[in-house]
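A single protein chain has been removed from this complex, and every other one stays in its place.
Naming follows writing order (A and B), and every chain is counted from residue 1.
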Amino acid sequence: MSHSDEADSPTASGARVTQPLTRRPTAGWALMGSELAVLFRRRRTWVMLLALALIPVLVAVAVRISSAGSSGRGPAFIDQISQNGLFVALVALTICIPLFLPLTVGVVAGDTIAGEANLGTLRYLLVSPVGRVRLLVVKFVAAMAFCLAATVVVVLAGVLIGAALFQVGPVTLLSGDTIGVGQAGLRALLIAGYVTVSLLGLTAIGLFVSTLTDIPVGAMAATVVISIVSQVLDSLPQLDALHPWLFSHYWLDFADLLRQPIEWSSFGSNALLQLGYVAVFGALAYGRFASKDVLS
Amino acid sequence: MPDGGLAIQTRGLTKVFGRQTVVNGIDLSVPRGSVFGFLGPNGSGKTTSIRMLLGLASATSGEISVLGQQMPKRAGTVLPRVGALIEGPGFYPFLSGTANLRRLDSADRFAQSSTRTVRVGEALERVGLTHAAGKKVRAYSLGMKQRLGIANALLTPRELIVLDEPTNGLDPQGTREVRNLVRSLTASGTTVFVSSHLLAEIEQMCTHAAVMRSGHLVAQGSLDELRQAGQARVRVLTPDPGAARRVLAQLGLAADADASDTHPLDGETVTAPLDAGQDGDGAIGPGTLADRPLDPEHIVAALVAGGVRVRGFAVERATLEDLFVALTGEGFDVAQ
Partner (left out) sequence: MSTVWKRWIPAAVAGVVVAGAAVAVPLSAGATAGLPGKSPQEVLALVAGSSVTAFSGTVEQTSDLGLPTLPSGTGSGSGSASHSGGATSGGTSGSEGSAGTAAAASSALDLLTGTHTARVYVDGTTGSGNLRVQVLDQLAERDVIKQGDTLWLYDSGKQTAVHATTSATADAVPTGPEQTATPQQLAAKFLDAASSTTDVSVGGDVTVAGRSAYDLVLTPQSGSTLVGAVSIAVDSATGLPLRVEVTAAGASDPAFSSSFTSLDLSTPPADLFSFTPPAGTTVTEKTVEKPSAPSGDATAPAHSASDAAKPIVTGTGWSSIVELPAGSDSSALTSSPLLAQLTTPVSGGHLLSTTLLNVFVADDGRVFAGSVSAEALEAAAAQ
């Protein structure tokens, strides 16, 4: 990027004067904004977020209609909904984490590079020039933003529909202690943060898979399948030794934030694990993409 | 190796995919300020070469310098000065034309965001898409997309513009507009590198050309040089073919023994090849007919002095099309 290079770029060929590149490069935030705009203006993104918002709504309506009281069956927290609408968000998260969130994150992460390659825009971005590493970083950050948006949508929709259909009051934690609504809101935010962090490993895997192909659907499917395989492996007791290394291992441990006092160890372990996945698969994506021939 | 007088220079540029050598040791020299036609049948390695020039694909071997700097090492400083349309347009179908251009412009860290709106508007106007700027690209015709692709190449003032098959999908009117656009670009000193499989297109736009065939660069130079690359022939119509042959032989021209037509009234046509200055490696060098003492008028004078009744005389040169066909083969066969 040094401008001394321009010195040996002579203004040759007679009268034709070439203009040396004297402008300084900008920080490049414009591309980040553009990437987020492209992602969140896309109808597909809206449909996925709407579908996620629909899950707490379905849960709340189902509980409201049945009102059969506690049956002791079904997902965790579902019995608490009729007493406190805020639990709709938790039930919805518990339902979304194993399948729906990985599904939507897989679509976004698998689309990152393969989608651009498929549209033919990848080559134009690269000759703009975007810089391959910069493109990977921007794509990953945008996919992270989607993880956050998806989680927040589930929590927010759950809280809103819960408040609309049921009473809202102090929240009973897993330890049996009770906290006020304000505190509960804070914990809901923490949980949203936890789940977002939980999805980062999968996002990095999706980014890497996306650099392997020009077919976005293939990358999306592979990413989703990987998330399912990880969860299946995590449920096999014979593979105990492997479990702490699976990116889905701590997914449901967001409940540790609902204990009194808060159990932070799973938050830390989860963050560290996801960071490891981001480092390894981010580096793999770089290795693959930096030397890849873009022929799409 | 980088030569400041050349916008693009390659040395032994080679690309191998698996076992197939798609580009085989080409030495391109594109002078600054030229409109350079990159000619060759489909599949002759043009697009792969362009991808290597722009750093999209890595070269298996060989060196590339664009605007005097190494590629792909200096891509970060070279590419902002290069506009490109590569193998057809690529856009987000769910965004409008304007939004597409804004996005691609924001990817360039050297492009000023303060002038973005103005520049996008100007680029769209230049390709005649102002009326469709707000439409989603999904609704664009192929020709409109092609124009949008060219507009993208024009977003900032460029020193080099690479257009890969720019008139694909354009109607005759659009083709004409592209030609005018290219001319206006050269007027401001921009080098234009146009690839095409159509000779006519190149002939009408370009000052220089290179011809690819099966991954090899088979000819390169200015259009005039290329035209003269085909052998010029002397054609003498005379009732005295024997005397004519003798005189020509004295001038050092070996007349064809059998290729003469017989005309009932005017006698025979005697033809002889003029020395065409092709140098050893196939590229066309300087020094052809014009530099030699053997001007047509000298030949005629010698013939007349030799008592030959000259009823017709011509120096014929091969057309570019003859050359193109000779170099790349005829018909629709895609080069192997």
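What we mean here is this: a contact is a pair of C-beta atoms (placed from the backbone, for glycine too) under 8 Å apart; a residue touches a chain by one contact, two chains touch by 3 or more.
What you see is a predicted model, and the numbers here were worked out from it, not measured in a lab.
Contact with the omitted chain, checked across A:L174, A:L190, A:A271 or A:L295, is made by A:L174. The chain not shown here is touched by just one of A:L190, A:V217 or A:L284, and that residue is A:L284.
Remark: the residues of subunit A touching the chain excluded from display are 70, 72-74, 76-77, 79-80, 83, 94, 172, 174-178, 237, 240, 245, 252-253, 255-256, 259-261, 263, 265, 276, 279-280, 282-284, 286-288, 290-291.
The criterion applied here is as follows: only the chains that are shown with their structure count from here on.
Note: centroid distance subunit A to subunit B, computed from Cα atoms, is 49 Å. Partner subunit A is touched in their complex by these residues of subunit B: 2, 4-5, 31-33, 51, 54-58, 67-69, 74-77, 79-82, 84, 86-95, 102-110, 112-113, 152, 157, 159, 189.
Those residues of subunit A whose C-beta lies close enough to touch subunit B in the complex are 1, 3, 5-6, 8-10, 12-14, 16-19, 21, 23, 25-28, 30-31, 33-34, 37-38, 41-43, 119-131, 135, 291, 293-295.
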